[in-house]
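All protein chains but one are shown in place.
For reference, chains read A and B in written order, and residue numbers begin at 1 within each chain.
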Amino acid sequence: MKLGCCYYPEHWPEDIWAEDARRMAEMGLRLVRIGEFAWSRIEPEPGRYDWDWLDRAIETLHAAGLHIILGTPTATPPKWLVDRMPDMVAIDEHGRPRGFGSRRHYCFSHEGYRTECARIVTALAERYGQHPAIVMWQTDNEYGCHDTVLSFSDAAASAFRGWCAARYGSPQALNEAWGNVFWSMEYRSFAEIDPPHLTVTEANPAHWLDYRRFASDQVARFNREQVAIIRARAPGVDITHNFMGFFTEFDHHDVGRDIDVATWDSYPLGFLEQFWFSAQEKAAYLRQGHPDIAAFHHDLYRGCSNGRWGVMEQQPGPVNWARFNPAPLPGMVALWTLEAAAHGAELTSYFRWRQAPFAQEQMHAGLLRPDSTEAEAADEVRHAAKVLAQIGPQAAARAPVALVFSYEAAWVLGIQPQGASMRYLELVFEWYSALRRQGLDVDIVSPQADLSGYRMVCVPSLPIVPEGFAERLAALECPVLLGPRSGSKTASFTIPEGLAPGALRTAIPLTVTRVESLRDGVAEPADGFAVTRWREDVATALAPELADAAGRGVVFRHGKIRYCTIWPDRALLALLVERMAGEAGVERTELPRGIRLRRTQSHVFTFNYSAQGVFVPHLGATLPPASWHLAPL
Amino acid sequence: MKLGCCYYPEHWPEDIWAEDARRMAEMGLRLVRIGEFAWSRIEPEPGRYDWDWLDRAIETLHAAGLHIILGTPTATPPKWLVDRMPDMVAIDEHGRPRGFGSRRHYCFSHEGYRTECARIVTALAERYGQHPAIVMWQTDNEYGCHDTVLSFSDAAASAFRGWCAARYGSPQALNEAWGNVFWSMEYRSFAEIDPPHLTVTEANPAHWLDYRRFASDQVARFNREQVAIIRARAPGVDITHNFMGFFTEFDHHDVGRDIDVATWDSYPLGFLEQFWFSAQEKAAYLRQGHPDIAAFHHDLYRGCSNGRWGVMEQQPGPVNWARFNPAPLPGMVALWTLEAAAHGAELTSYFRWRQAPFAQEQMHAGLLRPDSTEAEAADEVRHAAKVLAQIGPQAAARAPVALVFSYEAAWVLGIQPQGASMRYLELVFEWYSALRRQGLDVDIVSPQADLSGYRMVCVPSLPIVPEGFAERLAALECPVLLGPRSGSKTASFTIPEGLAPGALRTAIPLTVTRVESLRDGVAEPADGFAVTRWREDVATALAPELADAAGRGVVFRHGKIRYCTIWPDRALLALLVERMAGEAGVERTELPRGIRLRRTQSHVFTFNYSAQGVFVPHLGATLPPASWHLAPL
Partner (left out) sequence: MKLGCCYYPEHWPEDIWAEDARRMAEMGLRLVRIGEFAWSRIEPEPGRYDWDWLDRAIETLHAAGLHIILGTPTATPPKWLVDRMPDMVAIDEHGRPRGFGSRRHYCFSHEGYRTECARIVTALAERYGQHPAIVMWQTDNEYGCHDTVLSFSDAAASAFRGWCAARYGSPQALNEAWGNVFWSMEYRSFAEIDPPHLTVTEANPAHWLDYRRFASDQVARFNREQVAIIRARAPGVDITHNFMGFFTEFDHHDVGRDIDVATWDSYPLGFLEQFWFSAQEKAAYLRQGHPDIAAFHHDLYRGCSNGRWGVMEQQPGPVNWARFNPAPLPGMVALWTLEAAAHGAELTSYFRWRQAPFAQEQMHAGLLRPDSTEAEAADEVRHAAKVLAQIGPQAAARAPVALVFSYEAAWVLGIQPQGASMRYLELVFEWYSALRRQGLDVDIVSPQADLSGYRMVCVPSLPIVPEGFAERLAALECPVLLGPRSGSKTASFTIPEGLAPGALRTAIPLTVTRVESLRDGVAEPADGFAVTRWREDVATALAPELADAAGRGVVFRHGKIRYCTIWPDRALLALLVERMAGEAGVERTELPRGIRLRRTQSHVFTFNYSAQGVFVPHLGATLPPASWHLAPL
């Protein structure tokens, strides 16, 4: 795994570039990402390009032995461009045009802006496509950040009408698919269709799902256009995009297919603070991040792009954007780096080289402080670089467990939670964490992935079952677990004929006859676990494998395939993981709180995410806080 | 009481209509409501009506022995109509036009839309007004649902100006009535008046109150127009509208005067979750609903329309629209049905016959599942039908207690709570519940109602005292209780001369000299109860009947009339009910938690709303959970 950093030569006096480059190399960095916000410097006036500074920056970095990841600057169109086509901005959910003055103010559907992007990316790729320093291109930056996938602009409405026409052929077919007879929502022509915007009560979930699919497609199309331009001018050079954490607004599997390397931006402390973790977890892992946050995304994005992946932005200290922004415990930056290696990353690039003293991210730590002294992370990077050099390249092995992740599932449960605590990402994460707590390595895969060869398959929830999925499941010989709401929807967001689990009934013979959601705080007892949040009634000839205190089935099993009717709490998850692993003959390791394992093809890594020293039985030793142990397999 | 269901033939293939009708009849249903969202099928193109399908649907249902309640489809104008007059949509409180794609997107004040409604209702009534199958007409659907009573459109502004001109005659009179000299808000002409929209801080409460009165009048006028069209074409056929629960945005007494039968839509589990009940109550009654939710509305709406009322939509299983959506305990659907009968309902109609597999309400249970199998409620409906047949028609007796309910009071306390926990509906509900907990039957009546003949009268709060009300109270010979803020406002939302309780001072000689609201969590002790939320200082020659620990009067009594100066907690409510009932010679029954009584002219019903079996002293027996006991009087 190579180390790198994100660097903005345009932010610094040219006379320190060479020294920066020298220090990067000395610190053990080999890669440097540049350029992704520099439109106003590359093209300071409409049509007037200024390449000189960028030429020199690239030369200077290259001269120090660094390779460059070059970003396209399309996430930050300059003001002159917005002023020339004011309707290029996205319209937010309240109907307000999004203002200039930060970033990502564009609408993915605006044809004029897409033309401008093609122009600037072409110019960039023509100039640097063959440059020997450039080893990777990054398209745009963090698609969708700041809630920017959805836009309700005229451009989006118009594009959506075309998308609907292409998908359905006739308004009658669309009406039928969506069930628009309900509430007289039928359309006579595609021209009558609007985005699901500012409706009096919720819009048709089928309308929403198609709007989300459309919006995701617009992102993928936007990205694909840049990829095509770059590929034509930089043949053989890898292309990436930097995805985000806990983000499902577009289908990353889809975008991932068009790029070579999926990278993501890893901010474990910020993510811990901003998401659903309990106050107790937020306190316990305050300066370390929950032990599964980074690993979850490593395994998720490895599954997005043919196994090639990396960390494009790695938190090196306090960030500026969470509600609270603590500093990592000493050792965590190195630990996070090693965790990425343990999952088979090609690169880990720290964001950013030097903390900027100005503008929006001035409180975001870098490897250097604004005064160019080294920040706390610098020595940890040096140390990680040394360890990585010692152990050599680490390749991810196929994990014993496949965890099926579907962006569409996230949209479906988001559009129709049916209970305020039904959160798809949390559900999958809880499964992931339960597997990790027992020392199991996990591949997070798309529903289209080849599942053969896995020794356990977990499908936390898959409302819409892709064609052939049920058959592929049934053909597996390993234990499979299907979670609640699986098979509960057709592709048109309707309840399938014969009810849930629809197509999955070929895998396990049962019918979901009723579902209910339970308010927070309600926990109905079962044997060693509790029913919370969600439960389904099931009609089946199968005897329940697990039932609640009243005898209602909670887990049903049909051969190798199980169906779980409830939101599984941690006790039930532990029990299910134990049983399935036992049946599969997969070795488990009950790990102490805060300890995690991960194996590559050659090594086994043990990490202590706890803020205290922890005795680790399988090592027979105590790991200090924020430390790791590394051994050949 | 007849049973029925809500049915949407347009949602289902025509070839199953007859079988559906047969099954309805078999299940014990006699009524079926149809048509209320079918505009796009009745008039698929502007001016082109398609009656055939509806003719056939009516015939098919009728042929099975069912009678029909036919709805006007004006709650869901189709897209072609909105596109023809885009300004017909309501404008929300943020100034945003409400989008197409759900329902109720129209503005009650738009003349063009009212013309369209008159046209479609006329066409419908001309076709079916004399049809023998149709026993009832329903106007529109759930006026005001999804916060749609208020609109801030140009149409509404213009209509409001006319309304003000009609009410006040001159801008000077309006200025005087509202007190517009305050903050230079004086108008020189009615044309200068806007809705109270997006004002910098709160608008004049008099402005708000008149805007609420205007908006309520617009609803009543809208309804009255449909009623007149139907009456002329369907003479002698009952007309209803289906009201909602815990909803006070328009004056239901006013609308109720124009219809024959007040119906309402009863969703006990959804209402429990969505309203002010404590977390403890929400857990205890999770799958039953609070024992007074349905009963409260039964008694309220019975008082809205000359005593003729019913349940148009009865929850038959989990709904889709609350934050959490549990399933009813087995037995509850039958129990809710019997509770309606015990309050004298003419009909209870389940919503809906079959769960729709598509669109917004696909997670809303029906009597059938989407696959046409029977849902849990079906057998309960059969059972309820049998019980109802056995006991025969049940007529409501005049209750011993009148509880005075005023929509205007809800507006006044909503516009000017003066303490964040001052909620009119909750206050009335607490009184109602206290009476029910002691086994008392209650009539909820308007301030205009004839109060003679009642044995106790409770007025939880009545800020604006209608003409003659004080005199009518004074003439009563039964115990009367007046709650805080009664008589505190004139009709123009000013403090009356001589201060509160204004006109009520003829009933009880005291003056409210100061009021204060107390933050949540503050409870100041008194003898057996506590002062919370609200208290008033009173100047009077009367000695307090009850006082707080510091000796300040809490309840004053003057002959039969009491005035309570505080938000009464449950202990004080119990004490007051006990005293008043004792004085009135009304027999009380202290009921165990979760048990309720209700008497018709012929029977006494005992209901167990608890999730556990409860020993009921007056029965000398234990009632299982979600069960009832029925005895002749």
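For the reader, a short list of remarks on this structure follows.
As a working rule, contacts are C-beta pairs under 8 Å (C-beta built on N, C-alpha and C of every residue); 3 or more make two chains touch, one makes a residue touch a chain.
All of these numbers come straight from a predicted model, not from anything done at the bench.
Screening A:Glu10, A:Glu59 or A:Glu176 against the full complex identifies A:Glu10 as the residue touching the chain left out. Taking the complete complex into account, A:Gln360 is the one of A:Gln360, A:Ser452 or A:Gln612 that touches the chain left out. Among B:Asn180, B:Ser216, B:Ser349 or B:Ser461, only B:Asn180 touches the chain that is left out of the view.
Residues touching the missing chain, restricted to chain B, are 94-95, 178-188, 192, 194, 196-207, 416, 418-421, 492-499, 513-522, 537 (touch as defined at the top).
Listed for chain A, the residues touching the missing chain in the whole complex are 8, 10-11, 37-41, 44-45, 73, 76-80, 83, 90, 92, 94, 96-105, 145-146, 148, 273, 279, 282-283, 286, 317-318, 320, 323-327, 355-363, 365, 369-371, 373, 375-376.
Keep this in mind: only the chains that are shown with their structure count from here on.
Fitting chain A to chain B on CA positions gives a rotation angle of 120°, reported to the nearest 5.
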